[in-house]
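One chain of protein is taken out of this complex; the other chains stay put.
After this line comes subunit A, so read on.
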Amino acid sequence: MRKSLLVAALLLIAGSLGLAQVKIGINLELSGRFAAIGNQTLNGIKVANLQTPEVLGQKVELVICDNETTREGSIACAQRFVNEGVIGVLGAISSSMSIPAAEVLQDAGIIMISTSSTNPQTTQIGDFIFRMAYTDDFQGKLAAAYVVGDLGAKKVAVFRQIDDDYSYGLAGFFDQTAKKLGAKTLIQDFVANTVDFTAQLNNIRSFKPDAIYYSGFCAEGAPFMKQLREQGFAQQVVGADASDDPQCPEGAGAAFDGYIFTGFATPNLIADPAAKKRAEAFKQKYFEVIKNAKPGDFNGFVLAGADSYNVLVAAIKAAGTTDVKAVRDALGNMEHYPGVSGDITYKGTDGTPKDRTIGFYKYEVKSASDWKKIELFGKSTAEVQ
């Protein structure tokens, strides 16, 4: 009897030691339209978790929730995390899924770091909401300067997904800057899951654009590019970070050849040599850990996922406690954290890191299975302002 009691007591102590865990929620688009980039982000988080599995002597437990690329799914994930009492939530990827989740988590007082939402609104929801990416006013401005300045386009047709916060906002910023730089624009709208773009394409025929800007995602982008080329448009198409998704070249094949887009910078495009070194080391680790990863699977989304995990763990370490308020304050005061995606400073911002680098890329596509992404150049936020 006494023996069994002793065993039970020992088990309890061992259990309490072993079970002391820090829970981090992950709200990502693992199925549905953004499945490919969702899983890339998750892989980034997993590798970062492998590199830093513990904080304050406790094991970090990742609680993964698939929002199925729906707003309702994202809200459900956020509510689940509120009930489970996680310290912070990583994700979602897109602005349309991040904004509704952010509203729930801000009310509950839980930290959220969106890995790649770029709509300025996201972090303005409250002081518990952070992001890892730049914002779309910056991205739109850069893209417009490139299309109008470098490519010399006088007339630009803009395609935006009107029911998506990211696409709609980004197209607006692009349009503003392009007009300011003296170009004429013609906006065409579509909605999620559109596959037939022939009517919109027929609409821009007499406008005779010199270039085309596409601010949507790959689920619609693949049929869009296929029909664009079929319908006789040979103009340069420029897209944004949502095109940094293997579903684009894999979905439409050779139609994506020559497509240029802006996106979260990969190691080669990071100017800061120390940050570049860290990113390269992380890239190696990524291909060691994630078996069967294709070269095209490593992109900015992976780095953003990894760093969202890294900064949250660093903030818990800096706070020295798992009290959410204290961790939030540590995160909000973070300065010059050496991340794999560059230097990260949240102090004095609305939750958007101060210095971010945008990369310009080009797809070289022979077929759906034979394609690569060429890195053109990088531009940092600090450089532009």
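In the analysis below, a residue touches a chain if its C-beta (ideal position, glycine included) is under 8 Å from a C-beta of that chain, and two chains touch if they have at least 3 such contacts; residues count from 1.
In the analysis below, contacts and distances are computed from a predicted model.
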Look at the options "Xanthine dehydrogenase YagT iron-sulfur-binding subunit", "Signal recognition particle receptor FtsY", "Cysteine desulfurase" or "Branched-chain amino acid ABC transporter permease" and return the one that UniProt uses as the protein name of the missing chain.
"Branched-chain amino acid ABC transporter permease"
I'm checking contacts with the chain that's been left out. Which of A:Val82, A:Ala145, A:Ile162 or A:Leu376 qualifies?
A:Ile162
Looking at the full complex, which residue from A:Gln188, A:Ser243 or A:Ser341 touches the chain that isn't shown here?
A:Gln188
Out of A:Gln21, A:Gln124, A:Asn203 or A:Asn268, which residue would touch the omitted chain in the full complex?
A:Asn203
Need a quick check: the contact residues on subunit A for the chain that isn't drawn.
30-33, 35-36, 162-163, 188-191, 193, 195-196, 198-200, 202-203, 205-206, 218-219, 222-223, 226-227, 230-232, 246-247, 250-255, 367-368
